[in-house]
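Left out: one protein chain. Kept in place: all the others.
A and B are the chain letters, set down in written order, and residue numbers restart from 1 in every chain.
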Amino acid sequence: MSLGLRWASVGIALLFVLFLLLFEVLPGLLLARVFWSEGQLSLASWAEATRPLFQRALRNSIELAFYSALQGAVLGTLTAWALWSSANPLVKRFTTGLSAVAANFAGPPLAFAFIVLLGGNGFLNLILKGLGLPTVDIYGKEGLYWVYLYFQWPLMTVLMLPAFGAIQREWLEAARSLGSNQWGFWWRVGIPVLLPSILGSYILLFANAFGAYATVYALTQGQRNLLPLQIGFQVGGDIGYNPVLASTLALMMALVLAVSLVLYRLSRRWAARMEQV
Amino acid sequence: MSQLFRRFLLVALGLYLFLPILASFAYSVATSWTTLLPEGYTLKHWANLLENQRFWLSLGRTALLSFSVVALSIFFLVPTLFVVRMYYPKVAGVLEFLTLWPFVFPGVILAVGLISLYSGPPLQLAQTPLLLIAAVTVISLPYAYRAVDNAFAAADIKTLAEAARSLGADDAKTLAWVILPTVLPGVLSGGVLAFSAAFGEFALTQLLIGTLWETLPVYQVQLARTDGNGSAAITVLSFLAAWGLGFWALSLRKDAKVSVI
Partner (left out) sequence: MQKVGIRLENLHKHFQGKTAVEGVGLEVAPGELVSLLGPSGCGKTTTLRMIAGFEQPDKGRVYFGEQDVTALPAEERRVGMVFQSYALFPNLSVAGNIGFGLRVARWPAERIKRRVGEMLELVGLLGFEHRPVQNLSGGQRQRVALARALAPEPRVLLLDEPLSALDAKIRAGLRTELRRLQLELGITTLLVTHDQEEAMSMSDRVVVMNQGRIEQVGTPRELYTRPKSPFVATFVGSMNLFTPEKTPGGYRISGHEVALPAAPAGQVGVRPERVELNPHGSFSGTVELVTYLGAEQQVLVRVGPDLWTVLVPNQVLLQRGDLVRLHVPEDAWILV
């Protein structure tokens, strides 16, 4: 490569690094300034961020993420299994594509679509009422689970497909020739092989729900005690502008996500080892 | 039995993914809908929306934001990944690390950091569209990075460049005739993914700039307070955009593999 091309590219790469430093790394790292007040270490903001109100927000967010990820993980794993064992390549490709697209769809349009479906006069709620069944309160606690499932389910499906792809059909045949039936195979081999991928994908789903802001904001106009919403209030809300508190809460949230990331990377390494044969 | 269960799962997933859009569409063309089926159908809500200047302005800002993000992503990623893959493969780990960053610092957290960093001098960028463009680029980077990096990895540009040179091509020709055409589908796919992510972005927009520079999702939240049917029409448009872009991006890749992180 001529020197011109090479050094022009290096120049742009360095510019890219500068850009990332300014708009990605520094804004994250400088959040830690909240522990630094008038030239010395101070935990005052931490004390405020651990008030019962915010403790509850953290607990609510973790609970929401935990169960939402659990629902998505169970349904998505089963769906990936259904696709894996499906003989029809067309069904497989269509469902995979659909899931990949839907997994990234969130925010106000999704929230309002579910309000149309499950709001006070929502179409499905009318059906449920007509059948004499209990209706779904989309603004209530379980409402968020229904909405989040919209992206969690396909996300888990897409994440688990490669893991199922690593399960060789010969393993099942080997197990059967050794006297084991299908269930025995899944119990002794299939599920243990998939386990690291299931855990890793579950963690991704957890982080996905834990950091989600747009969907729940649009759904409830921010009327829920969840950590992302509380952070949003402190910087852009009507209640007041408190950047120190916002930064501290953001750090709290980043901490949970950082732990998730480490666990995710560990599970990936475990999975790679399991799937390499 | 298990065959039946498999079918049930796939049908259930399909219903779950399509029903909300269908319902939104029906709502956007319904006169009134309080019984099982809409009482009547009308194009009034769509007409109202399409005559509304605020809608067009917000759509225009969303398009501007998305195109800027795509341009910025491609401008940075293609030369960077090119030199890294070609000359400095050891730096690849650092780059990968930087694309993991948004996992730990998603939109809400990044917004807090950016506001506190750029509210005062030397760089007073808070509440400007420029800061928003930079922030959305950072957030959608993992999508674009994956696609472009996969394209470079699959092309094995180092060997390609050596083969081209052994056949007598000079450097500019190698780049123009061999390397760029090979990675182009991947770059395009990454661009489409970044566009899609920027198109639907809400958290950063709302927190960094809010109604000062209203994008489509922010406008939808405002509109929904007064006009549910019009908001449903925007829902339908957003779904169509996201699904169209998503399937386009998928069709640009030879493997149907999808990576998230």
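Details
Just so it is clear, a residue touches a chain if its C-beta (ideal position, glycine included) is under 8 Å from a C-beta of that chain, and two chains touch if they have at least 3 such contacts.
Just so we're clear, the structure is a prediction, and the values are computed from it rather than from any experiment.
The chain not shown here is touched by just one of A:175, A:204 or A:261, and that residue is A:175. Touch with the chain that is not drawn comes from one residue among A:193, A:209, A:231 or A:249, which is A:193.
The omitted chain makes contact with chain A at the following residues, 168, 170-171, 173-181, 184, 188-189, 192-193, 273-277.
To be clear about the criterion, only the chains that are shown with their structure count from here on.
For the pair chain A and chain B, the distance between C-alpha centroids works out to 17 Å. For chain A in complex with chain B, the residues that touch the partner chain are 1-2, 5-6, 8-10, 12-13, 15-16, 19-20, 22-28, 30-31, 33, 75, 78-79, 81-83, 85-86, 91, 93, 95-110, 112-117, 121-124, 126-127, 130, 149-150, 153-155, 157-159, 162, 204, 207, 211, 213-214, 217-218, 228, 231-232, 234-236, 243, 246-247, 250, 253-254, 257-258, 260-261, 264. Across the complex, chain B meets chain A through its residues 2, 5-7, 9-10, 13-14, 16-17, 19-21, 23-24, 26-27, 33-36, 75-77, 79-80, 82-84, 86-87, 98, 100-117, 119, 123, 131, 134-135, 137-138, 141, 161, 170-172, 174-175, 196-197, 200-203, 206-207, 210, 217, 220-221, 224, 228, 231-232, 234-235, 238-239, 242-243, 246-247, 250, 256-258, 260-261.
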